[in-house]
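Structure in structure tokens, see below.
Here the complex is missing one protein chain, while the rest keep their positions.
Which chain is which? They are A and B, in the order written, and residues in each are numbered from 1.
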Amino acid sequence: MSTNTAPPADSSTDEPTETETGSESADPNSFIVEADTLQSIIGAASTLVDECKIRLNEDSLEIAAVDPANVAMIEETLDEAAFETYSMPEDTVGVNLERLKDITGMADSEDLILINLDTEKRKFNITIGSLEWTMSLLDPESIREEPEIPDFDLETDVVINSKDFNRGIKAADQVAEHATLKSDPNVEELQLVGEGDTDSVDLTLDSDDLIEIEPGDAKSIFSMDYLNSIKQGIPSKTELSMELGDEMPIKLHYTFADGNASVTYMVAPRIDSN
Amino acid sequence: MSTNTAPPADSSTDEPTETETGSESADPNSFIVEADTLQSIIGAASTLVDECKIRLNEDSLEIAAVDPANVAMIEETLDEAAFETYSMPEDTVGVNLERLKDITGMADSEDLILINLDTEKRKFNITIGSLEWTMSLLDPESIREEPEIPDFDLETDVVINSKDFNRGIKAADQVAEHATLKSDPNVEELQLVGEGDTDSVDLTLDSDDLIEIEPGDAKSIFSMDYLNSIKQGIPSKTELSMELGDEMPIKLHYTFADGNASVTYMVAPRIDSN
Partner (left out) sequence: MSTNTAPPADSSTDEPTETETGSESADPNSFIVEADTLQSIIGAASTLVDECKIRLNEDSLEIAAVDPANVAMIEETLDEAAFETYSMPEDTVGVNLERLKDITGMADSEDLILINLDTEKRKFNITIGSLEWTMSLLDPESIREEPEIPDFDLETDVVINSKDFNRGIKAADQVAEHATLKSDPNVEELQLVGEGDTDSVDLTLDSDDLIEIEPGDAKSIFSMDYLNSIKQGIPSKTELSMELGDEMPIKLHYTFADGNASVTYMVAPRIDSN
């Protein structure tokens, strides 16, 4: 039913038992990672798709996905250094994200999660303390082609507290179905405007409110549906890098796990017919 | 999109920056108020109606409304002293309470909220930190006539902890569709009785349980629907003044913001056909 790998952390204690797992020789087809890190990666991807491919590389794990309407994309990388141990064969697996989210959600944020890839049976054996799941993988061929986020030249660069971004999205969502993000090359400000039929909201953040800003000529309109979805995946207290252009997509980027985990979202703009 | 009034409070800090706003000369058509105070006023009115008129007087703000079935009324006053700054022209505006509740709900309780009245465009410009909303006002003519709470001679006066009142309402709601409030001129007690088809509940509070009581001859029946609605608006820890009579309406009154904000509810009795 399940592999007999010793559980990396005891579920009945609240501390990760790193020394214990560190002293074992790592299973050749497995990794061990702090629950928090894996939950963040899974959570971010699940804001856009129900299923995705996970690329297991020699020294990293990668996810890339595009939502069914081709409006938003995500690229995520967990470098080897983000793991307690990482020893995977080069492989690509398909996963049901909702199921994986439920399972990894059983762990407390500091618990360790061990995932072993059964290359023959195409299953993940997932261990959290004394709990062991066997989760069937999906045929990666059955999952939509992975997108590649294009390398646009977006001249406006902003670094913002994710809390302020999320607050602006929440406010815009109260009154409007779309939000405009704007920058003027001569003003060190980022402006988010949501205009509804009767009411509107305006969030203007200047260089005091922002962590960094290199203003450029930018004005693009985005669907609140997508900004709202993405907001669910973004941690509440992180530095969020934004790249903006004029009627161009927005890129949102943040890292965690000491910079060894990175997430990039891209959302296509809505063409302003006015 | 929005006026360029400097935000009265920085949303990224948790303290109201009173000195900053205090040192500015106030916008002639605006007020600044602590979020908590405004949220309480809006929340209380929204228990009875979806839209209401707000009267802006020279030195106070007033709301009066009656529910669609003419059973319950509310009168609210925010005196000038309840505001950080208050400088409004005499005017009457119509507002969508749900929208105003959503917007003011974006503030933390100690944040400051700036509301500017655009007398020409008939809009509220609402500023909370770096967020600015433009909210269209409704034509006051389209909103139901404001009621005036009649000046009944209700001889039973009680002051009760709102927590005890809310608890009694919650208990009565479990078993009954109506609650009877009673007082006997010779006994220093307030009695709330809910009688259902099979079960009943009785809350009897004597002078030890009450803050004050001047008992009179009172017995009136009220619909749980209305008492329950009103309960949502009443703060959980406040002194609630009640006036009762015999088959007469009940009046409930409380103040906050150091006595500069006052709310009075009146609920009509159900005639006891027995």
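In this text, contacts are C-beta pairs under 8 Å (C-beta built on N, C-alpha and C of every residue); 3 or more make two chains touch, one makes a residue touch a chain.
Quick caveat, the model's predicted, so the values are computed rather than measured.
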Among A:Ser130, A:Ser207 or A:Gln232, exactly one should touch the missing chain; which is it?
A:Ser130
By the document's definition of touch, the residue of B:Arg55, B:Arg122 or B:Arg167 touching the omitted chain is B:Arg167
Touching the absent chain in the whole complex: find that residue among B:Asp59, B:Glu98, B:Glu148 or B:Asp199.
B:Asp199
Could I get the residues of chain A that touch the absent chain, sorted low to high?
1-2, 10-12, 99, 102-103, 106, 130-136
Taking the full complex into account, what residues of chain B touch the chain not shown?
161, 163-164, 167-168, 170-171, 174-175, 193, 195, 198-205, 209
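The criterion applied here is as follows: only the chains that are shown with their structure count from here on.
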Between chain A and chain B, centroid-to-centroid distance (C-alpha), Å
43
